[in-house]
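Other chains of the complex are left out, but the ones given are in their true place.
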Amino acid sequence: MPRAVKDVADKRNVLSIMIGGEAGYGIMTSGEILARSFSRGGLHVHTDVEYPSLIRGGHNTYQVCVSEAEVWGLREKVDVLIALDDLTIREHTRELRPDGKVLFDLYENPIDPKKEFPDLRAEVVPVPLSQIVKEKNGDKVMRNTVSIGACMALIDYDFSFLEDVIRSTFGKKDVEVGNANVDAAKAGYDYIIDKAKCTVLKRVSRVGGAPRRMVLTGNDAIALGALQGGLRWYSAYPMTPASSILHFMAANEKATGIVVRQTEDEIAAGTMAIGASYAGARAMVATSGGGFCLMVEGLGLAAMTETPMVYVLAQRPGPSTGLATRHEQGDLQFALDASQGDFVRVVLAPGDVDEAFHHTFNALNLADRYQIPVIVISDRYLSESLRTTLPFDLSGKKIDRGKLLTEEQLAEAFDYKRYEDTEDGVSPRALPGMKGGLFVANGDDHYETGESNEDPDVRKQMMDKRFKKLKALTEEIPGPTLYGPPDADATIVTWGSCKGPCMDAMNILLDKGRSVNLLHFIYLKPFPRKLALEKLKKARMTIGVESNRTSQFDRLMREELKVSVDKKIRKYDGRPYFAEPLANEIEEAMR
Amino acid sequence: MTTPEELRSTVIPDWCPGCGNHAILMSVKGAIADLGLDPKDVVLVSGIGCSAKTPHYVKTYGFHAIHGRALPVASGIRLANHQLTVIAHCGDGDCYGIGMEHFIHAMRRNVNITVLVHNNQIYGLTTGQTSPTSDFGFKTKSTPGGSIERGVMPLILAIGSGATFVARGFAGNPKHLRGLIAEGITHKGASLIDILQPCVTFNHVNTFAWYRERVYDLKDAGHDPTDRARAMEKALEWGDRIPTGVIYRTERPPLDDLVPALAQGPLVKQPLERDIRPLMERFY
């Protein structure tokens, strides 16, 4: 039995586990099981997966960062590396912390980490994964289960959580498979306790009395937010990293009573949804950059016909197909002005799963109330990373359809005009099937009735009518949120999913005694000028952080406020930020 | 009961005098009236083109969308509220050019919509370029030396896509057309009616006279529209003789019958609020 060491008492400490191997080795499942096991023990978790754009044989890794305090993103360094193949040892051993551990298959791995990396200070923990599986008469793929069982022992974490999660993961479909996996995990666990010559790395402990937390991805949260928001229509064409929304919706099609259609392409996904929304169904579509290109003409149609629409744009690195399964925030400027002509739209970018839920819900309300298209920007990192979060607060979540008329109201309306030029620019809306509401939704510019009209005065009037919506909209959209001390030497300025790494980096710097806070933007168009300026005015020095090459958010800020951040940090290598190097870069920038 | 006259909107058609579209407009209003449909339950959907102006001229609901996308918009409307009668008005470029993909997929999906293609073998609204149905050798602004591409044959493509109702009408025979449209609307599933529609301004080859000389009625010819092999033959007939009428008809459940959510009635009539807590449960 190995010696127990809890190396640091600090609650903020993060334990970083990485499991790696070929696609098909069950890397994703193991990562998810680990995440849930920690969550059930009251810990905070943030994960991410890295995989190339190919199906099998590619090198996949799953990182699980665990802490007793809230953890927002990824760590560059790894404490426990679970290597299911040689490549993982070769590629990731250098990421190990000196007090880390590399756990690998004793019989399967011909290479010895110590020989490969003579300077290696981390502890080497060979475990006979294959042999244990064989003894249990299990499938070879179950090596992953053995390995995570062993991992639990290595970090001195209660096996019961793991057992629990395995049972609820496999058990639903097949109790026997569940039992076999629990057995395998237990064998791994026992091997470490009973036979392995190694020490324990106790960085985190279960937290008693912690609230129950969900573990889910940004895409899960977006889907749930939309469903809470009365979604009735979801059409899509598969595209990473948006596809899992389609899978979720399809899996719950019957339970939720929504229509889910996979269409022939994104043009059809977008315009079919416009048809459904025109007919009265709350509608959403999701895609990535290439598919969004194909939805852009329809986006303008939604705007001109004043049909509510929600577009989820899950970014990945471009241009073109770029890195199809990697991360970037490179489509902001595209989203801000996509499609010909001037029109009012909302562009918003949630920063984490909780925001993804609430602001997708809000997106559906905004689309309906202002009868405009709303673009929800996500990215590979937000869409696919798992994160622990408190159960979504469902109180006060009122679906607001705005000026949607009932048949009774319509009956009283005299001389109904679909595009009536009202004071706030929003016109009462009838739906096909309603008596007294007959109108033509028209992508050509038109007069109040919907009839095409080319008169210059009418054109100006109707453009102004549609733009009137900006007033109330600008007033209601939230400004950026300030995290950390209200007053600091430097303010990190960021948007969307960069929130997580920036939160971690800020916390690291605060712990180091640096004076820094964080200003995070969700709502980008219309830009919350007043609120942004108020907050920025107080910043002594601003450091912009984003995941693209041309600092697209900074370009937006310059356009909107004629203000640029003092220092720019950019990353465009297809990977999200890691907390420590980001903290270093920020510290550097503060000099 | 609504009469065709009552279906006339306040917008005056701005098609060229003599254009085949006038007759199509008359026929569609006639068919709606004949079927006793309530105008509030009818939606006319269109893309962009001369043809696409039709919804403005009929006093029902309408959606004048973008070029090539009438069919997805129409499908979305129909699936969101399958109590509506949804009729799409497309041009030949609209439906068989830029919209070809949607056409094929709408047919195979068999969504319960009626597709009327105003086929004038030319791009009308853009003042006369070649169209996917233009015949080989046809001279236009974009093919001054004559088109070097063979025209598409929409009817065989429809049958090949799994369409369940495929017909051809002629704007020069509005009474016949009116009947065909009514039949198409009544048909359960997607129905295609390709309509020979002379463009008197830009197509000086395929004129009323040109078509009149060639068209014949399949019913008169004793054609059995349920015979697929014969239907395919007829669908390929184009030249000296051009068949009109119902070319092919079969039965297959329309998509609206298969979509689970619609079993409880139209999507738009279902309650908005739902309890997502059971869905949240799986994430702990």
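Per-chain residue numbering starts at 1, and chain names A and B are given in the order in which the chains are listed.
Everything that follows uses one rule, which is that a contact is a pair of C-beta atoms (placed from the backbone, for glycine too) under 8 Å apart; a residue touches a chain by one contact, two chains touch by 3 or more.
The model shown is predicted, which means the values in this text are computed figures rather than measured ones.
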Formula for the whole complex, using the labels of the chains displayed: A x2, B x2
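Here is the rule we go by: only the chains that are shown with their structure count from here on.
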Rounded Å distance between chain A and chain B, as computed from the means of their C-alpha atoms: 42
Contacting residues of chain A [partner chain B, same complex]: 36, 39-40, 212-216, 220, 224, 227-228, 230, 232-233, 235, 252-259, 261, 263-265, 267-268, 271-283, 297-298, 300-301, 305, 391-392, 394, 399, 401, 431-444, 450-452
Touching residues (chain side chain B, partner chain A) in the complex: 10-11, 39-41, 43, 45, 48, 53, 55-56, 59-66, 69, 72-81, 83-84, 101-102, 104-105, 259-262, 264, 267-268, 270, 272-274, 276-280, 283-284
